[in-house]
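Of the protein chains in this complex, all but one are displayed in their positions.
Labels run A and B following the written order; every chain starts at residue 1.
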Amino acid sequence: MDKMIICRCEEVTLGDIKDTAEQYDATAREIKLRTRAGMGYCGGRTCRPAVDKVLEDITGEKPGDQIPLKVQPPVRPVTLATLGGRTNDT
Amino acid sequence: MTHKQMRIIDHPVLGAMNERDIMTFTFDGHTYKGFKGDTIASALLANGIRQLRVHEERGTPRGIYCNIGHCFECRTTVNGVSGVRACLTPLKDGMVVTSGQTEPVPLNSEHDVDELPRTYTEFIQKQKAHEAGDSDA
Partner (left out) sequence: MHDVIIIGAGPAGLSAAIKCREWDLNVVVIDEFPQPGGRLLGQLHQEPNGEWWNGIKETDALLQQATDLNTDIRCGVSAHHIEKTNNGYIIHTNEGILESQKLLIATGAAESAAPVPGWTLPGVMSIGAAQVMTNVHRVRVGQKGIIVGVNVLSAAIARELQLAGIDLHSMMLPIKSSVTAEHAHPKKVMDGLVRIAHLAPSAFLRFGSTFAKMNWIRHLAVQFYPRGGVKMWGMPIHVRKAVKEIHGTEHVEAVTVCRVTPDGEEIQGTEERVDVDFVCIAGGLYPLTELAAVAGCPFQYVESLGGHVPVHNDRMETPLDGLYVAGNITGIESAKVARAQGEVAGLSIAKSVMDAVELIEHGIDNAIANVLETRKAASIQFHPDIHEGRAKVAEAFVEHTQTQ
């Protein structure tokens, strides 16, 4: 079961998350930053609830009213050209 | 499953699929046909193609997962533009679609991250230690 991938984008496994939590006695936020779980191409849209659940299980931190890992723009991958103001680039 | 069987031509509630213009496109050099109104993903699946790319680092096969643009698993290169979601992109006649490939990862260390030097001083120390180790051998 530890080999099961949780974050598809970064191929972070359940084992990676558990080991990181244990090794660094880390908070939910720190685990995400260390493993990159939920921080790949999709911005965590697919695995965010799953990652949050594992972290809750490991750290015992209950979800608060704040979204666990702050959502940062851009919320979709965009090319530098788009950020630079060019349109119709797809 | 043949092309015909993949298409839901008749549906007991939604009715018969309306007639649609046929469009020709290529995926990794092979020519396929789809319908106007298809996305790249639906046209490929209708042709029995499930694998759209490989994980850039590990090379594991990937196909559509969410089909509505959230997961980005179906990203392909379309007419030279990379990172295009096959599930959100309407099929156009003459489209050239290619799957993603494994890419080099020069920044990934084979070593445990804690072994890497954090400062220049540490780097010099580690290099000296490394050289000393080498001369011993």
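Methods note: a residue touches a chain if its C-beta (ideal position, glycine included) is under 8 Å from a C-beta of that chain, and two chains touch if they have at least 3 such contacts.
Keep in mind the model is a prediction, meaning the values are calculated, not measured.
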Touched by the hidden chain, which of the shown chains?
A, B
Among B:26, B:60, B:102 or B:127, single out the residue that touches the unshown chain.
B:60
Where the missing chain touches chain B, by residue
1, 5-9, 11-14, 17, 37-39, 41-42, 45-46, 50-52, 55, 60-71, 87-90
Counting contacts across the full complex, list the positions on chain A that touch the omitted chain.
1, 3-6, 8, 11, 14, 43, 45-50, 53-54, 57-58, 63-67, 70-76, 78, 82, 85, 87-90
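Definition applied: only the chains that are shown with their structure count from here on.
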I'd like the Å distance between the centres of chain A and chain B, where a centre is the mean of that chain's Cα atoms.
20
With touch defined as at the start, can you tell me which chain B residues reach chain A in the complex?
55, 57-58, 60, 62, 65-66, 70-73, 75, 78, 81, 83-84, 89
In the complex of these two chains, what residues of chain A are touching chain B?
8-9, 11, 41-42, 45-46, 77, 79, 89-90
